[in-house]
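Okay, here's the structure, questions in a sec.
The chains shown are only part of the set, and none of them has been moved.
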Amino acid sequence: MASSSASSGAGAGEPGPGASDLLRTVPRGIAQVDLQTNLWTGLVFIVALFVGGWQFGVFGLLGTVVATLTALALGVSWRDNVSLGLEGFCGTLIGVSLVLYLNVRWMTVVLVIFGAIAGSVLTAALNVLLKPYRLPTLTAPFCVITTVMVVGGPSFARVWDRHAGTAPPSAADPGTALGWGELWQGTFSGVGQVFFQNQWYVGVIFLIGLCVAGWRTGLVALVSSLVGLLTGWVLGAQAADLGAGLYGYNSVLTGIALCGTFVSVTRLSALYALVGVVAAAGLTAGIGNLFAVVGGHTLTWPFVLVTWVFLAAVPMYARIARA
Amino acid sequence: MASSSASSGAGAGEPGPGASDLLRTVPRGIAQVDLQTNLWTGLVFIVALFVGGWQFGVFGLLGTVVATLTALALGVSWRDNVSLGLEGFCGTLIGVSLVLYLNVRWMTVVLVIFGAIAGSVLTAALNVLLKPYRLPTLTAPFCVITTVMVVGGPSFARVWDRHAGTAPPSAADPGTALGWGELWQGTFSGVGQVFFQNQWYVGVIFLIGLCVAGWRTGLVALVSSLVGLLTGWVLGAQAADLGAGLYGYNSVLTGIALCGTFVSVTRLSALYALVGVVAAAGLTAGIGNLFAVVGGHTLTWPFVLVTWVFLAAVPMYARIARA
């Protein structure tokens, strides 16, 4: 059943896309990291990545393009998937995260290309597996590929002579007292940390991109980031981690997913989304501690797991509806 | 498919429950921890919890009520789920386990309330995901929520200034020679450890509660606890852990589930259940060692995993049938 209905969506007989259609999949793919299809949102996101560092822009684009081309080469439906950017966004994050953890090197280029191909296949597999439950893949393929590569990396001499970017900010600056600067900067950084960017002004550019897609989307993202930060603060998380947006980015994505994208917005469903946003921030520590043992990272696992659970539950609820 | 058939069971148009109906969901929810719907069984279990310690009674009741109210507020079917106590039992265990691991504090109250809400959503999600396979959620939502909170806890200063109740009895009293006292006390304790109670007389009260539901249920629980303990003894487990019932409680639940609740009882299916009961005891060590690395606990994971496998397998077997 899963297989027949999925294959009927595949691309046989569709007219082939032109060059400008293909080009548009790139910003759309990058916008899909935040669950958006808006072309201009994607272009603003690309600017934000380059402001964060040229390597994030270049490796993010590389991953997006390779993942999208893989899907096209294997015959994924242009209309239902590729043209919407749905085949690119995990490649974006694979590129950005691997250059962060493995540094700018030729081997990282090879790993991003291979990782984007493998992530594309995993996206297709999850699409089939989740279809009976109407669940989206979200960023799960990225989480799996990057986790596997970072955990396996130390076994390979040509992958891992330097391990970059892994100590949390609180390692250098411990303490739980939250200052005003950490509060407002952390709220903006939470929007940027979706793409692993921890500077508050890069977060502001991403927020502008979201507002281009719709002011409600931008508002939900900002409020969710603040709620995630405050959740961590109430529980007693390290202030430096809060200030870097580390408790916000999973809340941002969960808020966008549950409040407007996949669930019809009502007063009750907004409360439901709020519980999810808080859960995503709380889960950040559990996932982080779990993966720390083997050298993995939190990534967007909390967002993926919480959103899957909150979407899968909907059919049991008479008062919550899918969008 | 999963979504449509599940949503058709949701509560639109049903007459609302009265106050006494609502009250009855509390003992029923607590009885469902042991897969029972009997009101009196639940009341005896509440007595047992308070004999074990006032905090287990209070936090167990808190979790049960919050989880049940969450399900009601979101519109879960009263007739099919809530009235049977099926929305309460994971909340019970979340309450009891968190007060054991995090102590009596106001933050624990907050965490039990939030955990029971999140566990309620996870129950709904698992109901949808497992429906095509006719598998019950068992205590999986409790296992997930408590594992995540205990693993993440140390990152939060306001959650974790004291970590209670985690060293196994064998830490203070190592050795594998099993005495008579450990044998009989451990068999009763195994029944109580389902609710994290390690005194043999508390186990006896839980056993009385099970006998109220049916003498066969009580007998299956007692024999399963003994089989679990003996499995550990044959393999060479620590005697103090055996005496505390730590190898018995997953066997108790697996025995009740596979021998009478979800599988039709025949001579062959009793043997099948016996294999499951032994497997649950054996798996206790594997799961325990796995979670110990990140500060997690065995909980009822072995019961959940073994029972899922033994129930999922049934359609392949011409000689075993679902009840």
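Note that the chains take the letters A and B in the order they are written out, and that residue 1 is the start of every chain.
Just so it is clear, a residue touches a chain if its C-beta (ideal position, glycine included) is under 8 Å from a C-beta of that chain, and two chains touch if they have at least 3 such contacts.
Keep in mind that this is a model prediction, so the values were computed, not measured.
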Whole-complex copies, counting every chain including the 2 in place: 3
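Criterion: only the chains that are shown with their structure count from here on.
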Chain A-chain B separation of Cα centroids, rounded to whole Å: 35
Chain B-touching residues of chain A, taken from the complex the two chains share: 1, 132-134, 176, 232, 234-238, 268, 272, 275, 278-279, 282-290, 293, 308-320, 322
Residue ranges of chain B touching chain A (in the complex, touch as defined): 1-4, 6-7, 9-12, 73-77, 81, 107, 114, 117-118, 121-122, 124-129, 132, 147-149, 151-159, 293-295
